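Removed: one protein chain of the complex. Kept in place: all other protein chains.
Take a look at chain A:
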Amino acid sequence: MAPQTPATATSDTLMSLQGITLAFGPKVIQKDISFNIKRGSIFAVMGGSGCGKSTVLKSMIGLLRPTAGHYLVDGEDYWTADPAHRQTVSRRFGVLFQSTALWSSLTVGENVALPMQMLTKMDPATVRSQVELKLGLVDMLHAIDQYPSELSGGMKKRAGLARAMALDPDILFFDEPSAGLDPITSARLDDLILNLRDGLGATIVIVSHELPSLFKIADDGIFLDAKTKTPIAHGAPSWLHDHCDEPQVHAFMHRERETESGRTD
């Protein structure tokens, strides 16, 4: 079973947050965040709305520098590394933003191709075949020449996922992947995430409060509390559901479960 306190970093640990504090100016968002993410796992950052989940993710992908603490990727401190090295580490990241953040002036195909064209020495034919492969994996090949504004919410998410995989990252970050999707599309996205993890061997960090999705895919996780502005529980979502006595976590986990079972009953 997953532990309730963060384990010490082992050789299995890919990423490690140690005493991280995040703040916008004087306003502290979260403090004393410590957890380890195992290689090949799906790690969930959970919590209610406004607790700072997306801010934690922003910091992990290099968009927000913490005011305290250390963020280690493969044992190296990400934020104290020189910018060029940090850039090399960032190349291992693939990010699916909450809003998908597809480049609106480019087609879906161009969105996936841009990172390859700008950052690699691939010839146009290889870029084209890679784009087709990545879009094929998420079943979006038919939309290769469409612009993001012409896509539905679910298609945008899949296109965003294809772009996140453009440079074959070994760490994928998903910010609220199921937000705004119907249950069937959301379930399909969950299956896709699991298949990608198994197929690509990637480590996945997922920010979400969609419990059905978290129970299905996450192996480990952390629960952030908005009131105390600090993590209050560690463990897999299903483990937290069954064993965590922390009132906030219990309410969060069970209220959703009860409603869900109420619906099925």
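Following the convention adopted for this analysis, contacts are C-beta pairs under 8 Å (C-beta built on N, C-alpha and C of every residue); 3 or more make two chains touch, one makes a residue touch a chain; residues count from 1.
Just so it is clear, contacts and distances are computed from a predicted model.
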item	value
Omitted chain, identified by the protein name its UniProt record gives, among "Predicted Zn-dependent peptidase", "RNA polymerase sigma-70 factor, ECF subfamily", "ABC transporter permease" or "Dehydrogenase/oxidase"	"ABC transporter permease"
Residue of A:L167, A:A187 or A:I232 touching the missing chain in the full complex	A:L167
Selected residue (touches chain absent from view) among A:Y78, A:F93, A:F174 or A:F215	A:F93
Contact footprint on chain A, counting only the chain that is left out	61-63, 87, 90-91, 93, 95, 97-99, 101-105, 114-115, 117-119, 163, 166-167
